[in-house]
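Have a look at the structure that comes next, please.
The complex appears here without one of its protein chains, the remainder shown in place.
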Amino acid sequence: MTAVGTERRVIRVVVNGVPYEREVEARLLLSDFLRHELGLTGTHVGCEHGVCGACTVLFDGEPVRSCLLLAVQADGHAIETVEGLAPSESELHPLQLAFWEKHGLQCGYCTPGMLMVLKAFLAEHPNPTEEEIREVISGNLCRCTGYQNIVEAARYAAQLMRQS
Amino acid sequence: MPTRIFGEPIKRAEDPRLLTGRGRYTDDIDLPGQLHVAFLRSPLAHARIRSIDVSAAREMPGVVAVWTYADIGPCQRRMPLLIPHPDLTHPYTRYALAKDEVNHVGEPVAMVIAESRYLAEDAVEAIVVEWEELPPVVDIERAVQPGAPLVHEELGTNVAAHYVGIVGDPEGAFSRAAHVFRERLIIERSAGMPIETRAIVAVWNDVEGVLEVWDTTQAPIVIRNALAALFGLAPTQVRVIAPDVGGGFGCKIMVYPEEVLVPYAALTLRRPIKWTEDRLEHFVGTNHERLQIHDAEIAVDAEGRILGIRDRFLHDAGAYTPYGIIVPIITACQLPGPYKVPNYHVEFRAVYSNTVPVSPYRGAGRPHAAFVMERLLDRVADELGLDRAEVRRRNFIQPHEFPYDVGLIFQDGAPTRYDSGNYPGMLDLLLQQMDYDRLVREELPRLRAEGRFVGVGIACYVEGTGIGPYEGATVRVEPTGQVYVATGMPQQGQAHKTVLAQIVAEELQVPVGSVQVFEGDTAHFQFGSGTYASRSAVVCGSAVALAARKVREQGLQLAAEELEVAVEDLVVEDGRVYVRGAPERGFTWAQLAQLANPLRYAYAGDLVVRPRPWTGPTLPPGKQPTLEATEYYSPPHATWASGAVGLLVEVDIETGQLFFRKLWVVHDCGKMINPMVVEGQVHGGIAQGIGGAFYEKLYYDENGQLLNASFMDFLIPTAMEIPRMEVAHQETPSPLNPLGVKGVGEAGAIPMPAVVAAAVEDALRPFGVRITRMPLDPDQLWRMTHPESS
Partner (left out) sequence: MKPPRFRYYAPQSLEEALAVLAETADEAKPLAGGQSLIPMLNMRLARPSLLIDLNGLHELSGIEFDNGAIVVRAMTRHRAVERSPLVAEHTPLLAEAIRWVGHLPIRTRGTVGGSVAHADPAAELPGVLMALDGTVQLTSRRGQRLVPAEDFFLDLLTTAAEPDELVTEVRFPSLPARTGTAWLEVARRHGDYALVGVGAVVSLAEDFTTVTEARLSFIGVGGRPVRARLAEAGLRGQPVSAETWRAAAATVRGEIDPAGDIHASAEYRRYVAGVLAERALALAAERAREGARQ
C-alpha cells in the first residue's frame, strides 16, 4: 500500500471573517499559521503545551488553545482572533474598553487570550459573579497583574455589554 | 489653574495597540528571507564534550549552517562578568557555545540555522555528541564540604564568593543578651517565568550599514555596547531595540549567549536571523533564582528589642556567575529591614552547582531577607509571649531617625542608608485596614470554634530602590506640537510610556497624549543601564523631570524675550505660555518651538516667524534652535520604599490545602506618579510572592536534572489561587530625587513568603508548627498536622 496521508495540504480557513486558502505542512501549529503565515501576530505563544492560554482563539465561536491545534484541522472552520474583536477601525469592543479603563493589562502578552476567552464566556454569561470570572480565566496565566484588574475589567465589560 | 497630571491614575498610552493585537513583540517580527535558530542544549548537568558530529545535521532539509564553538569567531570569548565584586574571588562565566564542557542541563552546545524553526529542530536531533559524564554537584551544602566534586576544576573550590559584613559588636551583643533564638530557614529555587519567553531577531542592514537587533532584553544599551565591542563595530553601527516585551521580572537582564550568537549569525550569513526560545528551553536556558539556606540567630533583651543578629547563609549561584553576587548582597544588606539592628554579622558563601545560573528575579534577595527577619521576630514574639505587631513596633526605626545607616555597603556600592519612611505609621495603617483587633479577638476565635484552622500573619519590609548608576532623558518640543521624550529605559509592562509622559505633561502643561515617549531603542538614546531594581520611576523619572524642567525654562525664557516681559509675569497653562492677566499675549509650545528655530524655509504649521531687524548671528552663541534638553540623574544612593502586608489564611488540615482568604497591603513608594500603575505593580508582585510561598519551586534531582521543566509541573498560580488584594498607600516622599518618588516594581514579591509563614503558623498553632521553609505545599502542611501518619 502506498503511504497514506500527505505531509502538506491545502486548507481553507475563515479568520475574522476573511477567507484564506493556503498550502501548509501538516505539522504546522495553528498558532504559527495565524501568526506567521497570515501575519496575525495578536495571538501569542507562551508555552506550546496548552497550559498558559496566551494562544487562545475562538474556533467556530468557542475558545480553544491554538497551540494544540494543527493548522490543517482548521480547514473548513472559522477562527476569531483578537484582531477581529473591535467592531471597526475606530471603535473598541467593550472588553477592550474595559481592560483599558481598569488597567487590566501590563505587558499585554496574556491579554489577547484573556480577551478571547472572556468574549466567549460573556456571550453565555452576561452577568457573571467574580468567582465565575476567576474560574473562566483560570486557564489563562498572567505574571504581571495578579488577576485583580482583569477581574475588574471583565466585570465592567459585562456591565457595558448589558447596558448596550 | 495648572492641570494636575502627575499623581493621576490616567489610562495607559500603551493599551490601545496591545488590546487590538497590534503589539510588536520580538517573535511578531518576520523579516523577508529570515532564517531560524534552534540550539542543541546539554542533556547532562556536568560533562566533558569528547566530540560533536554535525555532519548529518548539516545535510538535513532547509539547513543553512550548523555551528559549534569552533565556528563562532569573535563569540569564542568568554561571556562577560557583568558585575564584579571584590568578594567574588572565584568568578566563572561560560562560553557562548560550550567549548569543552557543559555545566548545567540546558547549556547551549551547538546552533542550527535553518529555513524554519521546525526544520531547525529536526536538525538538532541529528547532531551526535559524545559525552564524558562528570559527577554533578547539586546540593550546595554538600558542595562546600571538603572533598566534594567540583563544578569548575580549575577554581579548586565550589565557593565563588565569601562575604562578611559586620556592624557594631555582634559577639558582645549575643554574649549579654537576655534571649537568643536560632532558626534554620530555606527558600527554594524558582524563576520569574514571564509569559513571553526570550527572543532575538537580528539583521545586518546593508543599506544603512547598521546591525539591527530586536531583543526581549531589559537592557538594550548594554546589549548594544556588548555587540559593538565584540564585533569591532562603532556603537552607532549597532541598533538594539527592545520592542514590546511580555514581562521581564529580572531574567531578561543579562548578556545571554544567544544575544551574541544570533547577531553574529546575522553578520556572517548576511540574512535576518530569528531565535525564539520555547518554553522548555526557557526552563533550562534562562536564569533562575531563589535558593538560599540560612542559619540565623537573634539576640534580644527581655522586652524583645533586638540587640543583634547573626546570619550565615549559602547562596546557590548555579553553574556560572555572570551577574556577580548581587542577589546575596541584597539579602545581606536588606535583612535588617525596617528595624534597628545595632549589631549585625552577616556572612554568605555563593556556591556553584551544576544548575542553571542565578541572577535577580523580582525581589532579588529581598524576599529572603524579609523571610529571615520576619521569622526571627515572630519567634521572639512567640517565645516572649508578645503580640507580633508589638514586637515590630518596639524595634522599628522611628520617623525622626532618618537618614538611617544600616552600616553595610549596598548593591550599588553606596552605604545602605534609609532616606525616609514611617514604619510605625504603615503598620498602624495596615492593622486598621485589617481591623486587626476585631479579627484577632472576635473573628478568628469564632471561626476556630467551628473547628476551622484559620490564622493571620503580618510582615513588614523595606525595599532599596532607585539605585544608580544613572539614567538620562531627552525632552524636545517639536514644532508640530508633540513633545518627544527619549530615554534608555525599556519597559516590560511598567507603563513607562504613560508615566514618563505624565511627568513631562505636568511640567509643560500639555495634554499627556501629545507627549510621545521612546524607550528601549538605542537609536533614540545612548546612555543608561536598563530596567531593574525598581529604579525606573526614580532614576529615569527624575532625569525626565530635570530635562522637562529645563525645557520649561527655555520656553519661558524665549517667550519672555519675544513678549518683552519678565519670566515671572508668565503663566504655563493649557498647553501655552502667556502673560498673566493677558492670555491673548502668549504662544503654544509648538509656536515656541518654531520661534526657537530661525530657519528661513521651515514649514511647521502655523508659522509665527516674522522678519526681524538684524542684531547679529541669527542663532546667538549659547542658543539652540530647539526647545530641548538632555539631562542625567544619578542618585546619591538608594531610596527606600517600604510596606506591610497582612494575610488571613485557612488550612484544610486533612488535605493540607491552603486557602488565601483575605489580603491587605500598605505600600509606601513616596509620591506616586500614577496610582493605578503603582497598584498594578503591587498586585503583580504579590501574586508572584504567593507563587513563591505555595506553588512555585524548581526541583532538581541529584543528577542535576530539572524534574519539572514545564508549565504542567511548575505551578504558576491562576486567578483561582490569587485572592483579592486590598491596597492602601502611605506616602513618605524621597528627599533624594526631584520627584520625591520611590520604586515599587518589586514590592509585593518581598513580604509574601514571610507573611504566609506567619499566617500558616498561626492557623496551625494547636500543632506547634514552625514554618521555616518556602515554598510550602499540601504535603508539607499535612505532615505538620499528621506526624503519626506521615
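Per-chain residue numbering starts at 1, and chain names A and B are given in the order in which the chains are listed.
We adopt the following convention: a contact is a pair of C-beta atoms (placed from the backbone, for glycine too) under 8 Å apart; a residue touches a chain by one contact, two chains touch by 3 or more.
Since the structure is predicted, the reported quantities are computational estimates derived from the model, not experimental observations.
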Specify the shown partners of the omitted chain in the complete complex.
A, B
Using the touch definition up top, pick the residue from B:121, B:139, B:347 or B:553 that touches the left-out chain.
B:121
Considering the whole complex rather than only what is displayed, give the residues of chain A touching the chain that is not shown.
1, 3-7, 9, 25-27, 29, 32, 48-50, 53, 56, 59, 62-65, 67-70, 72-73, 117, 120-121, 135-136, 138-139
Residue ranges of chain B at the interface with the undisplayed chain
117-118, 121-122, 125, 278-280, 654-657, 695, 699, 707-708, 710, 712-713, 715, 717-718, 720-721, 777-779, 782-783, 786, 789-790
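Everything below uses one rule, namely that only the chains that are shown with their structure count from here on.
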State the interface residues of chain A toward chain B in the complex, per the touch definition above.
25, 27-28, 35-36, 39-49, 51-52, 54, 81-83, 85-86, 92, 96, 99-101, 103, 105-112, 115, 133-135, 137-151
Would you mind writing out the residues of chain B in touch with chain A in their complex?
9, 11-12, 14-16, 18-25, 27-28, 30, 118, 192-197, 244-247, 249, 278-279, 492-495, 676-677, 679-680, 683-688, 710-712, 716, 718-720, 722, 724-725, 748
